[in-house]
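Missing here: one protein chain of the complex. Every other protein chain is in place.
Let's look at chain A:
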Amino acid sequence: MTSLWPWLALVGLGAFHGVNPAMGWLFAVALGLHRQSARIVWLSLVPIALGHAASIAMVVALVTAFGTVLDLRNLQLATACLILGLAGYYGLYGHRHRVRVGMRTGMAGLTLWSFLMATSHGAGLMLVPAVLSLCLTNQAGFAMSSSLPISLAAVAVHTGAMLAVIAAIALVVFGWLGLAALRPAWINFDRLWTLALGATGTILLVS
């Protein structure tokens, strides 16, 4: 059972990203409303998931690559510093978005948008503690042979959880609920995320 919590963390983070309207489901619903098509809502989920997966895969790949040359403690410290730096930036300056993808975007634009949103949020960095612990479960150090499939599985599990949640919410909002629910329900996920970054970075630093 000791190896279960990292998987749960990956799923939980995926679900959190999925719930956040700023990470994709709202864009999918908007495109569906504009083109009056439920099919567009479903189709839009694919590039959103792809962009998100690409962003976290990039970060996880970098970390596993460094894992083969750095010792674990240094890797943890470096990750902690990056996460805390991001938390500090968001705490000071807020979450800023400069828009380069508009409402007429195609699937490629949507993939890019999702990639940028996930990357600027530090979505991949937050997976690092879980991925590190998974890669280390069976052996004392990193080995490319075992880290690669584990990392891929981590990306897949996280993205799968996110995709399931955005699909469920997009379906319910597009089909039944409508967007009026946004007004009271859109809590400040950015602030929660900043707090989560800060907590994760701190734990990683002192653990």
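We adopt the following convention: a contact is a pair of C-beta atoms (placed from the backbone, for glycine too) under 8 Å apart; a residue touches a chain by one contact, two chains touch by 3 or more; residues count from 1.
What we mean here is this: contacts and distances are computed from a predicted model.
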- Record-based protein name (UniProt) of the chain missing from this complex, from "von Willebrand factor A", "Aldehyde oxidase", "Probable glycine dehydrogenase (decarboxylating) subunit 1" or "Selenium-binding protein 1": "Selenium-binding protein 1"
- Item | Option touching the unshown chain, where A:L13, A:L26 or A:L204 are the choices | A:L26
- Query: If the missing chain were put back, which residues of chain A would it touch?
  - Reply: 21-22, 26-27, 29-30, 33-34, 93-105, 113, 179-180, 182-184, 186-188, 190-191
